[in-house]
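Please read the structure below before turning to the comments.
Note that this is a trimmed complex: some chains were dropped, and none of the rest were shifted.
Per-chain residue numbering starts at 1, and chain names A and B are given in the order in which the chains are listed.
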Amino acid sequence: MALLTEDLPLIDGHCHAITTGPLDDAAFELWCTEADEPPPAGTSYLDSRVGLALRRWCAPVLDLPAHAPVEDYLRRRRRLGPDEVAGRLLRAAGLSALLVDTGPVAGGLADRVVLGTLAGAPTHQVVRLELLAEQVAPGTDAGGFAAAFGEALDEALPGAVATKSIAAYRHGLGLDPARPGPHEVSAAAARWFRDGGRLTDPVLLRHLLWSAVEAGLPIQLHTGFGDRDAALARADPALLQPFCEATLPFGVPLVLLHCYPFHRQAGWLAQVYPHVHADVGLAVPHLGARATAVLGEFLELAPFGKVIYSSDAYGLPELYLIAAAQLRHSLGLVLAEMVDDGAAAPADARRIAEQVGAGNAARVYRLG
Amino acid sequence: MALLTEDLPLIDGHCHAITTGPLDDAAFELWCTEADEPPPAGTSYLDSRVGLALRRWCAPVLDLPAHAPVEDYLRRRRRLGPDEVAGRLLRAAGLSALLVDTGPVAGGLADRVVLGTLAGAPTHQVVRLELLAEQVAPGTDAGGFAAAFGEALDEALPGAVATKSIAAYRHGLGLDPARPGPHEVSAAAARWFRDGGRLTDPVLLRHLLWSAVEAGLPIQLHTGFGDRDAALARADPALLQPFCEATLPFGVPLVLLHCYPFHRQAGWLAQVYPHVHADVGLAVPHLGARATAVLGEFLELAPFGKVIYSSDAYGLPELYLIAAAQLRHSLGLVLAEMVDDGAAAPADARRIAEQVGAGNAARVYRLG
């Protein structure tokens, strides 16, 4: 069967700020990997699935043949200039909307408005809980932390469609699911204020999560792989099962981000907990053509109404396009195989594609 | 190569009681999932792999075209009535025998005799250890528990071909492998009798398991996914390795049920422990067409004589058929791919299919 999905509407359910300044080759390469050190001698981070996907999906948008060498691509990229490159790649992604985690906006990163303009699509904000807490901390004391954080969250929410937790990075997902009491929270805040550093205290991380539950917007949770800062063995979404159980009565959607290589565990959680969803972001761009295999695995236990597309793109405009193009291609292959096998009618396949591409995100995040 | 397995003899190595009463649409849908709550607004549990498999394999048996809409299927089902539906679907499963875990027989569930009559095949009993203990408990005291349980097990065994443990649900599989002593057991029983509730004490769960080892019948153990009551992170069959080691000298077969998403771990256990086997049940019906991929993974490290078919069907007659039809289809695809690749001769492929479908179960459970 021919691919069904070249024109598939896509909502990018989780992405980050984009770089718009010029990049040298080494910096470009580091944006293409979850690593943060230069590659070992004799290797390149672009000699990878993401590198192949970049040459496949992005080179033609910059007027080069598919699979042009990386050197040609980088030369062409410099000649066109960052604005032209970003505009072409983002428009080629063909996104209907973008949900942007505006957390880490360091130097050289453009804000959400620029990203939306480049993509020609509306953007929506995702509020990163730990960052908000770290921004609030300097202006309060331990006893006032909970109230100050609550006020800051209340202020941030009206413009947002979701909150986001990176508790997986800061402590791991093996958290006590109980909502901590006020005295626990102020005692934990006192420890944090005394010791300084990033917010890693599990009591505070839980307080942030439960504040998000109370706020009522869908909560995106980092699970599975990420950069080196993530402890993979503590990022299995199955560790979140007690929190899924505790939050079930509240009905607030939990969206498990990334999931890989624990995406089958995430699929099970998405089947047995009505409020749990699985997001394919990060896996799709970083696995390149292997996204086909991994999307097949995502679509095992998770009901089709629970799997959500995103890119988790960060920095390079290429990553927004690679994710979108690869998702359309790979999901098309997964569904075509189902039809060829007799497992689904063509109309079912198209409907599943539309749900994963945009329908589920629109419903869960109430994008209207 | 053409599929080899449309006529494959199948023994359903693990299934449950069947519903025979009329069901409304919401109840039907809940029987099709491991979830126990209504689905979130805008979604359906039948918009899933199991839903597609139902429309593919069951609709034609009720005189509808494959992939008929769920609504048409449910309407047709009501018109035919539960007895006609159950009879058609069970006979279409073409089972040679069924091993029935007669554990949870709630209202509306038929007994094993009815199931066997509908299927037109002999049934064999599987004794659920924890249920037996809970039935025994009210009639004894802590000091007498071990003896009373032993007597009840002795009485239950003559009609049974296997025992079954759901320690994974009640405590998790990270159990101390040592057989607990009599004083430990009576002290644990005293705690249980005092506190009430389900049997979750790990000492008692181990006592049940070791009683089953002594009884000598194959022991089926829940591992991997299940309903929401299962703690997935504690259900990895690799956690059973110390118990596999401790029971090796006794030679009693251990059959790891379900296994997914830890089926590769189960396959390794089935390779290195002569008495350990891996059962594909639950995974096959709930994954629908993805059973093809997962059966391929089951058939990696596990020797072909160690992989056993079952459905884990419970309640709906559809599930017995979906599992059987999907197994025949998916195992056929796995084996055809092996032959096409040059990895196996056609006669080997057929032999492997016969082992997985019925031969291994007949040998391990001594079905004669």
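Keep this in mind: contacts are C-beta pairs under 8 Å (C-beta built on N, C-alpha and C of every residue); 3 or more make two chains touch, one makes a residue touch a chain.
Just so you know, these numbers come straight off a predicted model, no measurement behind them.
Participant: Assuming the complex is a homo-oligomer with 2 chains given explicitly, what is its full copy count?
Facilitator: Across the complete structure, the repeated chain appears 3 times.
Here, only the chains that are shown with their structure count from here on.
Participant: For the sequence-identical pair subunit A and subunit B, what is the superposition rotation angle on Cα atoms, to the nearest 5 degrees?
Facilitator: The two chains, subunit A and subunit B, differ by a rotation of 120 degrees.
Participant: Take the average of all CA coordinates in subunit A, do the same for subunit B, and state the distance between these two points in whole angstrom.
Facilitator: So the centre of subunit A lies 36 Å away from the centre of subunit B.
Participant: With touch defined as at the start, can you tell me which subunit A residues reach subunit B in the complex?
Facilitator: 236, 238-239, 241, 245, 248, 253, 264-265, 268-269, 271-275, 296-297, 299-306, 338, 341-345, 348, 355, 363
Participant: Per the contact definition, I'd like the list of subunit B residues that touch subunit A in the complex.
Facilitator: 33-40, 42-45, 47-49, 52-53, 56, 66-67, 225, 227-228, 231-233, 260-261, 286-290, 292-294, 333
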